[in-house]
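Only a single protein chain was left out; the remaining protein chains are all shown in position.
Chain IDs A and B follow the sequence of writing; residue 1 opens each chain.
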Amino acid sequence: MLEFTQQIINGLSLGAIYALIALGYTMVYGIIKLINFAHGDIMMVGAFVGYFSLTLLGTNIFVAMLAAMLTCAVFGVLIEKIAYRPLRNSTRIAALITAIGVSLFLEYMAIFLLGPSQKVFPDSAFPLKAYTLGGLSILNKDVFVFVSAVVLMLILQYIIKWTKTGKAMRAVSLDREAAVLMGISVDKTISITFAIGSALAAAAGVMVGVYYNTVNPLMGIIPGLKAFVAAVLGGIGIIPGAMVGGFVMGLLETMVSGYGNSLYRDAVAFGVLILILLIKPSGIFGEDTGEKV
Amino acid sequence: MQKVKNKWIKIGSEVLILASLFTLVQYLITAGLLNQYYQINLTSMCINVILAVSLSLINGFTGQLSLGHAGFMAVGAYVSVIITNMLDLPFIVGILVACLAAGLAGFIIGVPTLRLKGDYLAIATLAFGEIIRVTLQNIDYVNGPAGIMGITKLTTWPWLFGGTVLTVLVIVNLVNSSYGRAIVSIREDEIASELMGINTTKYKVLAFVIGAMFAGLGGAFYAHYFYIIKPETFNFLKSFDILVMVVLGGLGSTTGAIIAAVFITALTAALQSFPAIRMILYALILVIVMIYRPQGLMGNKELSIKIFGRIWSGRNEPDGNK
Partner (left out) sequence: MNLMEINNLDKSFGGLSALLDFNFRIAENELVGLIGPNGAGKTTVFNLITGVYKPDRGSIMFRGENLAGLAPYTICAKGVARTFQNIRLFNDLSVLDNVKISTHKDVPYGLMSAILRTPGFFRGEEEIEKEALKYLELFNLKEKKDELAKNLPYGEQRRIEIVRALATRPLLLILDEPAAGMNPQETQELMGLIRHIRDEFNLTILLIEHDMSLVMGVCERLYVLDYGQIIAEGTPAEIRSNKRVIEAYLGEDVE
């Protein structure tokens, strides 16, 4: 039982990271129906901004995270403007290929500029401490990741539920044409969505740096895919779904590596994805809709 | 009568062109005029044409977005190597069993997933492709993540040429038949297709299985040329690579897929010594082509000798040459 609780604690912080990345996927999908394959790479950019902020500028971890979020927000908006906007009325597959292109561009640009090897996140930025609580060991990095992720999610929830911007985002994702008629600027709303989604991914990137201690140009691929699975699991396009999906994925993954074969860790993610797609493709929180004839 | 005569002239000229291409390359190889570098690229080209044309049947003609093609390639590669290297059976047996196994994998994956539409199907096939890879990583018999080394080089030019021509021929013949029309009607409007008497599930699965079989062939050729296979070689990025060829060529155009496969292979080869720049360039080309020509190079049109004739005589008609 103690062991199980320990696994849950370990899984929560990983799940929080997945949830943050999944949010960006789900928000973008909800608003422009695009699987933004470059999203994981935005997370990588965020991790590197955090890394350089820590090593070159010597900031503390919170400033590093803020810097990463701001940079990536701008990045996300630019990517949408340059690469995705011209394709808004194009076929879905063309947009998907573009997203793959952007993803490869970010990865190999990073390799080109920073080299392919991984960089160690400075220990000094985040001195590790372990607390013991009734036989359970809790690392301060887990607490940090979990708490900051939850705070960010609360802020997001506030923006979406209570601000005008949030209402505009919901309106555009429900019915773009009607939103235009109501005087909502669709372009602006989509830009804001990318900015918020990318900022969350960047925060997740810095957290991954703290969590795994290293950053590298291809670090976004696998967490990106898993976060994407999390988004589908919760129901793609549905914000609370992404949060729940993220935590489920994180917990599942730690359980499998904790009790089973860690080589199967990645297979579990995809197995879950297949199961959900076959049983309820619209996800845990999604509603099934048929095509109208 | 005129029509029948034209048909034989067309077939005759095509056979002639293919035969001379084959003989020319065969001569260059035996005479030692084609060095290792060119031979490797020629092999990659043929394999990529096989992969792209087979995926174009699924994505381009049937309209089912599949992102798991590398998985079927992996099945073909591994199964063929087990047959030839581990069981010591002839290459042809390896190829046939590889195709059958990949086709079977296509069937097992296709039946449940092809109920899904659009993005959901894309994700499901991506996941299945990855599951194949992870499963291979966990099978000790094939050395897990380390993969199999020391595979005998059996993929020679006659095999490659024959395999590529066979792939293109089977798929072109299929597409240009009543069965092909049934398949394309699914892409156009699945509900209307079903209501006009087409068993859409059956034909989606059929296209998926045939596509997977030829991906298996590509995998078998790959394994028996490049000496080593690892599960990692067949990850989803490989599937993306193939998809990119199909989309750049134009969804629903076999000639487009062939041209794009040849072009991308050549580009990759030309930039071999600058891997980072190569990928950046590749990514930029993808984005730029999609922005300025989202329907791909050929759209859904085919390049044919007829079009050349038309351009030659200055009567280029934009439509109706399909």
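Basically, a contact is a pair of C-beta atoms (placed from the backbone, for glycine too) under 8 Å apart; a residue touches a chain by one contact, two chains touch by 3 or more.
This one's a predicted model, so the numbers in the text were calculated from it and none came from an experiment.
Student: From the listed residues B:Ile108, B:Met196 or B:Ala270, report the one that touches the chain absent from this view.
Tutor: The one listed residue touching the chain not shown is B:Met196.
Student: Which residues does chain B use to touch the chain missing from this display?
Tutor: Residues touching the hidden chain, for chain B, are 170, 173-174, 177-182, 184-185, 188-189, 191-200, 206, 252, 300, 319-320, 322.
In the analysis below, only the chains that are shown with their structure count from here on.
Student: With centres defined as the mean C-alpha position, give me the chain A-chain B separation in Å.
Tutor: 33
Student: So in the complex, which bits of chain A are touching chain B?
Tutor: Interface residues on the chain A side: 33, 35, 83, 86-87, 90-98, 100-105, 107-109, 111-112, 116, 225, 228-229, 232, 236, 261, 263-264, 266-267, 270-271, 273-274, 277-278, 281, 291, 293.
Student: Can you list the residues on chain B that touch chain A in the complex?
Tutor: Within the complex, chain B contacts chain A at residues 59, 65, 112-113, 116, 118-120, 122-124, 127-128, 130-131, 134-135, 137-138, 144-145, 191, 236, 240, 243-244, 247, 251, 276-277, 279-280, 282-287, 290-291, 294-295.
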